[in-house]
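Let me give you the structure first, and then I'll get to my questions.
Every protein chain except one is present and positioned as in the full complex.
Going in written order, the chains are labelled A, B, C, D and E, and every chain counts its residues from 1.
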């Protein structure tokens, strides 16, 4: 049984590699590398898999999952600039993929061990990424 | 190949364990345990997996799947109170997880054997569960 | 200039007129009159019209509008039963129309006088009502 | 007859009044005044009202309206920072209201005179503004 | 008070004027004039305005409005070709605007006189038209 919770946050970012010239950044990242940042309404879906607790009928209380996601991810990223404000991205390009990996680690650390976790992150209504932690192992 | 069909029903419920005191119910289920019920517009996605029938180009005719879901799930639950009106929940807390399990069993019983089934149930636009029957085995 | 804010709450209700027999209620309200209630995920859009404040660039701070809607409407109705828990509906059938009128009055009382108000209430993804207070005058 | 076209762009902004202290900005604009910007996926709906051209059956060819909106609004704002990159906001706070006014003027200048224009701008899925140009007159 | 109901139908069409050459049709209507038709999932929102009936709490029973829309519009247009199957479009180009006018007239004829009617027709998720009958007068 899987259960999912949807939350959102709004943030600014820029796709930019310090080691590269502006021309190289523009070539690879296009307008996503514009120097003064742009931003998104990110939607994060957090999916947790595990058995139903026969006492409560829950896999996990979604109010608790909601609190973890808001505290670990939304409060940290909301109305922030990934490049300038979030230490994890000091040397990591804030692509949707990398934001998903960082979010997965933050949520994973607060979840009970017996539950599996997948994070799906929508950057726009047309672009989405999904991470299940398998690259961690 | 998987094919999915989306249907919906509106119902009332209350998360409440008879063996517990009102205080214990409130502690575990919060406002979901309010005595006079609340309700949701449930959206049920039914996903069926199997080979494409080379004669028709269908895995299963979605009109037939639609009829099964409406007859087995929507007509049974729509405009009903899970706690009071649906026998399966006489001793089962009507969490989204348990409603998904009951729906899965009802649909499964009407589907051809060679098709696999997953039920995804949206309780609100932010809360969703998904069940593939694996706990049945 | 109009500005809108979207919030939601989940509640149970039953369309039922005390003065009528069960047969008459069933004839007029159909399954919406089922005795044990059903429920919805209500979505309320609150639209406010007025001039832009040149100092702030706001018609009204949407965070303030959000707080008013949550306090006056969502906190009052969420996870409640309109027929049993909400005094305004003791002698008023909780149709979407009447819930919109009651919500409009509650929000109107907290808004600055120079702003106009429209409430749009979605009962399901297919059914919606909109009230601008014009029947009040 | 009204016809509407939906487009979108992603941008960064910060709500901030130069004449105010950081404390005053924080008091009025909250986290929207964070110094390093945040951003949104803006959705702009452009509504045009006029008679149906009996020759084409169109009020206006929506492909033409699309081109105007993309050229005048999306190409100008997309992947930009309203505060730093867009001259119209050098002395104008980039609230959704003010972005809608600026967008309305840019589109209005390219539309045939006999057509009326309304711009609806969604800043998030919960916050939206609508401008019909009436403050211009 | 306004109440709205959302329904849908799927149909094929082609924008094409018999009196014009293929080149002229292509110049004006672009790929919408392709000879073998294309199609859409049309979504029709029917908005009705009137006073709340104090007996029922309804402006109009949305189940009745639903039946009118399905019978007059959806059953007539669903899985049809506007150019070939629908008599009203024998000499009328099936633009969204004209489909909205025809739908408005069909629904208007079945509605009680004291109720006002607006039809909003979504041709795609980005293109929409709205008709209030004012060109009829």
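Heads up, the rule we're going with is that a contact is a pair of C-beta atoms (placed from the backbone, for glycine too) under 8 Å apart; a residue touches a chain by one contact, two chains touch by 3 or more.
None of these values were measured; they are calculated from a predicted model.
Tell me the shown chains the invisible chain touches, ordered by label.
Hidden chain contacts in the full assembly come out as A, B, E.
Based on the whole complex, identify which of E:3, E:32, E:73 or E:128 touches the chain you can't see.
Only one of E:3, E:32, E:73 or E:128 touches the chain omitted from view, namely E:32.
In the full complex, which residues of chain B touch the absent chain?
Output for chain B: 1-7, 47, 51-52, 55-59, 61-63, 66.
Pick out the residues on chain A that sit against the missing chain.
On the chain A side, contact with the omitted chain comes from 15, 17, 28-30, 92-98, 100-101, 125-131, 135.
Touching residues of chain E against the unshown chain: what are they?
8, 10-13, 31-32, 34, 36-41, 78-81, 84-85, 124-125
Please note the rule applied: only the chains that are shown with their structure count from here on.
Figure out the least number of contact steps between chain C and chain E, where 1 means they touch directly.
1
Counting shared numbers against all numbers at the contact of chain A and chain D, is it over half, same, or under half, different?
Mostly the same residues form this interface, as more than half of the numbers used are common to both chains.
Mean of the CA atoms for each chain, then the mean for all of them together: which chain is nearest?
It is chain C that sits nearest the middle.
Express in whole angstrom the distance between the two chain centres, defined as the mean CA positions of chain D and chain E.
Inter-chain centre distance comes to 29 Å.
Using the average of all C-alpha atoms in each chain as its centre, how far is it in Å between chain B and chain E?
34
Could you check chain B for residues that touch two or more other chains and list them?
125
Can you work out from the touch definition every pair of chains that touches here?
Applying the touch criterion to every chain pair yields A-B, A-D, B-C, C-D, C-E, D-E.
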